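All protein chains but one are shown at their positions in the complex.
Order of writing sets the labels: A, B and C. Residues in every chain begin at 1.
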Amino acid sequence: MNVLKYAAETFLFVPFAAIVINNVFSKKMMEKCFHLLTGAVALSQIFATLFCIYSMDARGMSRFEFFMLEELYENDREFFCLTPVTLIFLLCIGIVAFVSVMVAKKTIDAKKTSYVNLLMTLIIGMNGMVMVNDFFSLYVFLDVVGLSSFVLIAMFRSRKSLEGSIKYIIISELATIFILTGLAFLFMQTGSLDYMDLNSSLLQNSSEPQTMLLSLSLILILSGFFVKAGAVPFHSWLPDAHQSADTSISILLSGIVIKIAGIYGIYVLTDLFSGVKAIQTALAAIGILSIVAGALLALCQSHFKRMIAYSSVSQMGYILLALSTGTTLGVVAAVAHVFSHALFKSTLFVNAAAIHEQAGTLEMDEMGGLEHRMPVTSFSSVIAFLSTAGIPPLTGFWSKLLIILALWTAGNPVLAGVALCASIFTSAYFLRMQKKVFFGKTPEHLASVREVSGSIKIIEIILTAITTLIGILFPLVLIFLQSRGIL
Amino acid sequence: MNTILSISLACLLVFCILSIMSHSLLKSAIFLALASAMLGVLMYMMGAVWAAVIEVSACSGLVTVIFISAISLSNIKKDDIHKQYEDKKRMRWFPITMIVGGILLIVIALAKDFTLTSALQQTTDHFKEVFWNTRQVDIMGQIVTILIGGIAVFVLFREEQENK
Amino acid sequence: MELFTWETNMLIVGFLMILAGCYCMIRTYHMLKIIIGVEVAMKAVTMFLILAGRINGNMDLSQAFVVTVIVIEVIVAVVFAGVTIGLYKKYGNMDIRNLTQLKG
Partner (left out) sequence: MFHAVSEWLSGGVNLLLCMVVLPALFGVVLWMCKKSHFLQTLLVLLSSLLNTLFAFVLYGMDDFVFNIPLTTFGFAYSFRIDAFASLFLAFTAGMFVLISLYTVVNLKKQSYNGLYLLYLYISLGMINGALMADHLGILLFFWEGLLCTLFGMLLIGNRDHPKAAMKALTISGLADLLLMLGILLTVLSAGTGNMSEIHALSLSGNHIVGFVCILLGALAKGGCMPFHSWIPQAAEDAPTAFLVGFPGAMEKILGIYLATRIVTELFVFEHGTAMSIAMMILGTLTIVLAVAMALIQKDMKKLLAYHAISQLGYMVLGIGTGLPVGIMGGLFHMMNNVIYKSGLFMIAGSIEKQTGTTDLKQLKGLGKKMPVTAACFLVFTFSIAGFPGFNGFFSKELVFDAALESHVIFYIGALLGAFMTALSFLKMGRSLFFGAYQVPEGTPPLRETKAGMLIPMSILAVFCMIFGLGNTLPLDTLLAPATGIQASFSGWPHSVLLVVISLFVLLLALLDHLYGSKKDGSPLHAADHIRHAPVLKHIYDAVEKGWLDPYHWLMAAMGGFSDVCVQVEKGIGFVYDKAVPRTVKRAGLALQRLSDGRLSHYLYLAVGGMLCIALLFWLL
C-alpha cells in the first residue's frame, strides 16, 4: 500500500519539485535543459500512472483513497482518490505533456523558464482536478488550470495571442460565475460539497424550493462546464484561443485541457446525479449540436490550427454524447474517446508545428504538395485523420464504436445513427485539409521545404505507432471489459 | 440586526449599480471598492468574521489598487472615452433591465411561494480547524494560484528585452 | 412580509447583481469596465456562498470557501490587468472592438 501511495503522491509532488528546481538553479542552465526537466516530469507521470494501474489491478481495487501530508494533521477524511477513470485521464495528461515538451523544444525560443513553470502549474492543476474528492476543490484546481492556460496563451504577447487570451479569460470568468453560483446553491442544501455527502444527502431533500434551487444549480454548473469544454454554443472562445497560442501550447489546450476542465467536470456531475433525466437530455442535445456545428465550421476554415480546433469541438460532442447515456459503458466509451482523441489531436497539432517550422505558414490556401517534401508528417497526419474519422483498426474507430454501442444499448438508436452519419463530415473536412496541404501542386515559395527533423519527427513517429498499436491491440481491452461485465 | 442587514444590502446593490453606470473608470473602481466594503459589513453581520476581513483587505484594497494602477497606465481624456466607448448609449437599457429583472424575481418568489430561512444552530467558532484541516487541498490550490500570479506578473508585466 | 425574509431578499439582490455584471460584460467596450462587471458578479457569488453557509448552518466551511474564492479573484484580476496592459501597448487603447483578428 505504501508504494502505491508514494506513486500516487508523485502526481502532485513531482511538478512542485520541478518548479523549485527550475527557479533555484541559474536561468541559463535551466534554459539549456528545460526539455529534459519537463520531459522527465511527463515521463514520471506516465510511468507512475502505469504503475498505479498495474498495482491497483493486481490488488483488485477499484478505488484508492489517499491523503497527502497526513503526518501533519489528524483527519478522518481522505482528500484524494484514484479510480480507473481518473488514471486514464492522468495517463492522457502525461502523454500530452510529453508531446508538448517535445514540440516546445523546437518551437519555443524565449521565456523557456516561464514555460516550464506554467506547464508545471498546469499539470498540478489538472492532476489535482481529477484526483480530488470534493466539488469545491475541483473548482479551485479548475481555476488553477484556467489561470495557467491564460498566461500560457498570452505568454508571447503578440496581438493575436493576447486577443485569444483575453477572450478566453472573460468567457471563463462567465463560466466561473456560473459554476460557483451553482456550487453555492448546491452547498446551501447539503452543507458539504464532498462527493460522498452529495451522493447521500441529495436524494432525501426534495421539497419544492429545494428542487427549484437544485435544478438551477445543475443548469448553472452544467453550463459552466460546457463553456470550459467548448461545446456549441459555448464554443466561440476555443478556436480563437487555440489558434493564437504557440503550437506546443495548443497541443496542451486542445489535447487535454478542454477534456479535464470540461469533460471531467461533466463526468463528475453525471456520476453524482445519474438519476436526473434532464441532464442526460441536455448532454445529448448539446453533444449532437457540437458534433454537427463543429464539423460544419471546420469545413469552412482556411487556417490549419483553427480547423483542428473546430475538429476538437466536434469530437467533444461525441464524448458528451457518450456521457449522456449515463451507463457504465457510456463512461467507458467516453474515456476511450478521450484517450484516442488525445492521441490523434496531438498528432495533428504536431503536424501543424512541423509545417509551421518548415513552411513558415499555416494558411491552407498557401500550401500544397507537401506530401513528397514532408513524407513523415504527411503519413502521420493521414493516420491521425483516419483515426479521427473512425477507420479500423485505428484507436479512433474503437472508441467511436464503443460510443455508438453505448448509445444503442442505452436505447438511443437515433442518436447512434446521427453520430455515425456525422463521421462523413469528419472525413470531409480532413480530406479537404489533406488535399489542400499535402496533395496538389507545390507553390513556388515552398519549393525548398524539407522534412522536419529532430524531436518533432520523433514524436510524430511515436504517436503514429501508438495510435496504430493500441488500435490493433484494442480487442484485448474489449475482452477485459467483457470480463468485467461492462459490455 | 435585520435593519442593518437590509440597509447594507441595499447599499451593496446601489454601489454595484453605480460602479457599472458611472462613466468614469476611476469612479467605477471606487464604487466597486465601496461595494466590497459593504459586502464585508454584510459578512461581518452574518457571522463570517474571517471572510469579512479578507474581503475588505483583498478585494476592497488589493483589487482596487490593481485597477487604479491599470487605469492610470491608460491615461486618456474623459471626453474621448465617452465618445469612443459610447457608454451612455450602450447603458441606456441598463436601468430598465434591472427593474424588469427585479420585478421578475419578486414575481417568481411570490408565485413559487419561495422562502429561505437560516438554520437555527450556527457553528462559527471552528474556522481555523476547518480551514487548516479539512481544506488543505484548497490551500494547496491557493498556493499554486498565487504562484501563477507571480509568474504572470513576471511574464506579462516585464518589459521585453528587445524593446530596450 | 413573512415571505420576504432577509435571506430571500439577499438571494434576489444577488441575482440582480449577477444580472448587472453580465449586462456590463456584454454591453461595454472598455476592457477594464468588463472586468468590473465580472467583479460585481463575483461579489454576488461570494455573498451566495456566505448565505449558503448561513442557511445550512455550516458557516465555517463557507468562510473557508469564500477565502479561497477571494484569493483566486485577486489573481484573476492580476492576470487580466496584465493582458489588458499588453493589449494597450499594442493598440493604444482598451477597446474590445479592436479584437476581431481571430474570427470565422
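Here, contacts are C-beta pairs under 8 Å (C-beta built on N, C-alpha and C of every residue); 3 or more make two chains touch, one makes a residue touch a chain.
Computed from a predicted structure; not experimentally measured.
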(Q) Going by the stated contact criterion, tell me the shown chains that border the hidden chain. (A) A, C
Q) Quick one: which of A:Val20, A:Cys33, A:Ala110 or A:Ala278 touches the chain that's been left out? A) A:Ala278
(Q) Looking at the full complex, which residue from A:Ile171, A:Met188, A:Met316 or A:Ala353 touches the chain that isn't shown here? (A) A:Ile171
Q: Pick out the residues on chain A that sit against the missing chain.
A: 166-167, 170-171, 174-175, 178, 215-216, 218-220, 222-223, 226-227, 232-237, 239-240, 277-278, 281-282, 285-286, 293, 296-297, 299-300, 371, 391-392, 405, 417, 420-421, 424-425, 427-428, 431, 435, 439-441, 475, 478-479, 482, 487
Q) In the whole complex, what residues of chain C lie against the chain that is missing from view? A) 22, 25-27, 96-97, 99-104
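What we mean here is this: only the chains that are shown with their structure count from here on.
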Q. So that we know how the chains sit together, what is the shape of their touch graph: line, ring, star, complete or other?
A. complete
Q.
Can you tell me which chain lies farthest from chain A, using the average of the Cα atoms as each chain's centre?
A. B
**Q.** Result of counting contacting C-beta pairs for B-C and A-C, higher pair
**A.** B-C
Q: Using mean C-alpha positions as chain centres, tell me how far chain A is from chain B in Å, no decimals.
A: 32
Q: For chain B and chain C, let me know how many angstrom lie between their CA-based centres, rounded off.
A: 6
**Q.** Multi-chain contact sites of chain A, meaning residues that touch two or more partners
**A.** 136, 140, 143, 147, 150-151, 154, 157
Q. Do you know which chain B residues sit against two or more other chains?
A. 113-116, 134-135, 138, 141-142, 145, 148-149, 152, 155-156
**Q.** chain B residues within the chain A interface of the complex
**A.** 112-116, 132-138, 140-142, 144-145, 147-149, 151-152, 154-156, 160
Q. Residues of chain C touching chain B in their complex?
A. 2-13, 15-17, 19-21, 23-24, 27-30, 32-33, 35-37, 39-40, 43, 46-47, 50-51, 53-68, 70-75, 77-79, 81-86, 88, 93-95
Q | In the complex with chain C, residue positions of chain A that touch it | A | 136, 140, 143, 147, 150-151, 154, 157, 159-160, 162-167, 169-170, 173-174, 176-177, 180-181, 183-185, 187-192, 239-240, 243-244, 300-302, 306
